[in-house]
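What you see is part of a larger complex, with each chain still in position.
Note that the chains take the letters A and B in the order they are written out, and that residue 1 is the start of every chain.
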């Protein structure tokens, strides 16, 4: 692949995992955003958006509770999208390519969090010395510099040499496997939703899940409509419970 | 609506930290929350760094107090960053008291922090990460899949919302102080809010599951030389979306009873997908 594109990818992955700005990485590191940028770069905006969104969906429900990242949507996206755009891979195969990297990225994050233990021990000393600047560096400068190496280099290398390898492999891929990846792309979003269910799914509120599910299945409403109706119902329940409390007291 | 909140803000002017100080604290916090996250103490360093400036101002001329405060706040801390900002606000208000010489022991400050960080993490993870985030991303995806380029930018609404909510939380935490916040946590109100948000969240998870889990079966068979019977058609007549529903609940119960080994499951799912896809048992639809 083009050297410049590889550099861009390395940088985008660094940006998307830098975590500067709480929740900002959710945007800057999203396959969706990568799909937009790389789609523009390759002059294939629509394809970029579609592949980006398809990969995004796999990770749509994932939460990093307690800081633990169950899968790395950014690595999945930043590897699969440019290679797919470059080699005109189908969306299904792009998913097949993305998923393993989504798993691998978790290890990179573990390296980051292990190494961060060192900086906090340093920061304690700076605190003792009332050295605000030192705390600042431990909190942001050093971890970020280290991160740059952990993130930029692997992505740069993989995207640089990956396209050829991938073309080679994909050409030999039987249709059955391609179908399998397409199933994986269809089934993996269930993971994130199941996790959220575990967190917020009180038994007595589960009917709302089913209403939402079948409102889409039978009435064909879209996501935004669901958000609107869901918000309205939630608001009614909230106001009701507040009112009731008032009446009781 | 505009007159009521005015009072505490006015009152704030008599307080040690200005609106600007609070905003700076929030800005610091917002910037670094997760950057230095370590397995050992998670957001401890970020918490300390975020407060360091304001603490300096509170303990102006009292280096010892400042040192103690810094050390106090570099201890283990983890909560959800947005709603958790309220803890920063309350902590600052307690430190302000302490700096003024009022009797607030270190235990009270730390106890408050560690006592609230868990529950607030639960609330925040539910509302912000479990509800707001997937909703925004789902909207973004559906636009992007239709080729609308704005879809790629919609995710930025998420950090924007975090900034707005988070700063509000920090400010009200500081202005309300510990007592009020504890009281607020104890009235049923907070429970009502969580229940409502969970309703929205569950409703959305249902809708998203139905929209974005895309599996069907391509199996067909014939009975007595009839036209081929499409299994998926029969399933659809029995219950629309039955396969996606099975998928999400299989995973749900797996997690519930076999523990949350995410990576193991993701690999299992890929293997299952490859096998069922290969043999034409399932397909993506």
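Definition applied: contacts are C-beta pairs under 8 Å (C-beta built on N, C-alpha and C of every residue); 3 or more make two chains touch, one makes a residue touch a chain.
Everything numeric here is computed off the predicted structure, so don't read it as measured data.
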How many of each chain type make up the complete complex?
-> A x3, B x3
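Assume only the chains that are shown with their structure count from here on.
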Whole-angstrom distance, CA centroid of chain A to CA centroid of chain B, is 15
Interface residues, chain A side, partner chain B - complex | 18-27, 30, 32-33, 35-37, 39, 45-46, 49-50, 52-54, 56-57, 60-61, 63-67, 70-71, 92, 99, 102-103, 106, 113-114, 116-117, 119-120, 123-124, 127-128, 130, 132, 135-136, 138-140, 143-144, 176-177, 179-202, 205-206, 208-218, 221-224, 226-227, 229-231, 233-235, 237-238, 241-242, 245
Quick one: in the complex, what on chain B touches chain A?
-> 29-46, 48-49, 52-53, 56, 63, 66-67, 70-71, 74, 78, 81-82, 121, 125-126, 128-131, 133-135, 137-142, 144-145, 147-149, 151-156, 158-159, 162, 166, 188-189, 192-193, 195-215, 240-241, 244-245, 247-249, 251-252, 255-256, 260, 262-263, 265-267, 269-270, 272-280, 282-285
